[in-house]
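With one protein chain withheld, the remaining protein chains of the complex are depicted in position.
So that you can tell them apart, the chains are marked A and B in the order they are listed, and the count of residues begins at 1 in each.
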Amino acid sequence: MSILIDKLFSYATKFVAIAVLLLVAWIFTILFQNSIDSIEAFGFDFLTETKWAPNLEKFGALPAIYGSVVSTFLAMVLAVPLAIGVAIFLSELAPAKLKSPVGVSIELLAAIPSVIYGMWGLFYFVPIVRDIFGGIGISMLTAGIVLSIMILPFMAAVTRDAMNTTPDILKESAYALGGTKWDVIKDIIIPYAKAGIIGSFILALGRAIGETMAVTFVMGNVHKISFDLTEPATSIPVTLANEFTEADTSLYYSSLFELSLFLLVISFTIISIAKFYFLRRQRAA
Amino acid sequence: MTHTQKRIITNNIVMILSALSAIIGIGFLFWILGVLVLNGIDALSWTIFTQEGAPPGYEESGLKHALIGQLFIVGIATVVGVPLGILAGTYLSEYGQMSKLAQTVRDISDIMMSAPSIVIGAFVYAIVVAPMGHFSGWAGSIALTIIMLPIILRTTDDMLQLVPSTLREAAFALGASKYKVITQIVYRGAKAGILTGVLLGVARVAGETAPLLFTSFNDNFLNTDMSEPMASLTVTMYNYATSPYEDWQKLGWAAAFILSMFILSLNIIGRLFLLKKKGK
Partner (left out) sequence: MATIVTITEEKALEVKDFEFTYASADAPSIKKLTMPVAKNSITALIGPSGCGKTTLLRSFNRMHDLYSGNQYSGEIIFKGRNILTAKEDLISLRIQIGMIFQKPTAFPMSIFDNVAYGMRLQGIKNKTELQGRVEKALQDAALWNEVKDRLKHDANGLSGGQQQRLCIARAVAVEPEVLLFDEPTSALDPISTAGIEELIVELKNRVSIIIVTHNMQQAARVSDYTGFMYLGELIELGLTEEMFVTPKEKLTEEYITGKFG
């Protein structure tokens, strides 16, 4: 009897573990199957075509891809220096009394759902962008900024954690040679924690590119490639969030599924690079 | 100016910049929190908990439908996702260990934790909503279960691995079967950690909006039938906030406030559990 339970339990655990893998394979398969219409209709042109016109049954993903790339790039450009600054503050500069409360609040803010950032962006940031840069305020620029603020806590917290892995004795050795704080940070801490820091930036990038709610409120879902950042734009997740319930033809659906598949493949790749190339090596060291 | 003086000046500049970016970053974050709390408290009232949605301009409108819908969708995802996640995590830590299968499950779960959640919504749409012909609470729960699974699985795995192997060996030495060792010794040793993982997993999916947009969809009235479209706090918040009606926007802030407080509390409780465990 107890041998039977033993066996059943071990099989049950193994079954669920394998099911997780099958589930992921299933997700890819379903997304692919549902994309077939669109793949057959447009082939590779899907990714390079600039026109997205549901009423004409014409679907080109380039505006959404462009929007995803540009908004994510903006977010990274703004968030990386801030995150490094906050991480330096938290790990090296802040007095002991401030370190822990500020650090914990940053971590808690990383847990706030992205829909809240989006809502805040819509009501409080859109008007500011409108006043400063003109336009309607709903724009690529707003999306990039709100996205950067959303990923900032996560980035700052993991960068700080990476910096904190530097042994004290190593830092002290550099101070003992007459180094300043900044000397120690740039010559010792950053080289030491490099893999971890870069890995966490790429991971943040992977998250930002798939982020939906923080940008949906403020981007506008306009399928147009414009080099003016104050114009409304769209991104892959924004298109999905806005149009999935509106799709009325099978080609429209299929195009949205192909967008989902494309997004999943891109995120998977970026996150894998972060996890396996940078963060794995750091763990081994 | 000597080189050392230059270094000191550079250092001071960088330190000022660092403190400045900390102030900017933290300032933004507190701005968001402040907005959330001020608008949220302003919009809170009893009717929020007692009334359902109503057309704009209607005095007696509330979030009862969204709160209950949220409870159903997240509750069912938790009831299904947590045991499955714990089982799979148990396999990784106790049976699979460093085997190729276990490592692959770990890696894939790690990736899935950061993968875009809206894609999960699309998947569930294809396998549940499309065949059924309409949106449903079930579809929402399934989407959230899929998102929660890798989180619970990985924390369980990590927490079980923290249990010293001497404890397992001691129990085996007394003739206990593996099932007994795991359920009676290992789970007990990792209790606080697993619980924290569960709390953080629930907190994470409770804030998910994107995967619900086209699975559970929305309903402006109270509905407890999981096979029908169902309101959730997050989707309601999105719809109300993007509506042009001021009273709906106000309800959106109330929903944002309630949801954030719920999620922050789960996070804080989870942390306290871990701290308490470390303290022991």
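The rule is simple: a residue touches a chain if its C-beta (ideal position, glycine included) is under 8 Å from a C-beta of that chain, and two chains touch if they have at least 3 such contacts.
Computed from a predicted model, the values in this text were never measured in an experiment.
Contact with the undisplayed chain is limited, among A:2, A:48 or A:173, to A:173.
Although one chain is not shown, part of subunit B still touches it, namely residues 2-4, 6-8.
Touching residues on subunit A toward the chain that is not drawn are 95-96, 167, 169-170, 172-180, 183, 187-188, 191-192.
Simple rule for what comes next: only the chains that are shown with their structure count from here on.
Subunit A meets subunit B in the complex at residues 2-3, 5-6, 9-10, 12-14, 16-21, 23-24, 26-27, 30-31, 33-34, 81-86, 88-90, 93-94, 102, 104-106, 108-109, 111-120, 122-124, 149, 152-153, 156, 178, 180-183, 185, 203, 206-207, 209-213, 216-217, 237, 240-241, 244-245, 256-257, 260, 263-264, 267-268, 271-272, 275-276.
Residues 4, 7-8, 10-11, 14-15, 17-22, 24-26, 28-29, 31-33, 35-36, 84, 87-88, 90-92, 94-96, 101-102, 104-105, 107-112, 114-123, 125-127, 146, 149-150, 153, 177-180, 182-183, 200, 203-204, 206-210, 213-214, 217, 234, 237-238, 241-242, 249, 252-253, 256, 259-260, 263-264, 267-268, 271 of subunit B are the ones that touch subunit A when the two sit in their complex.
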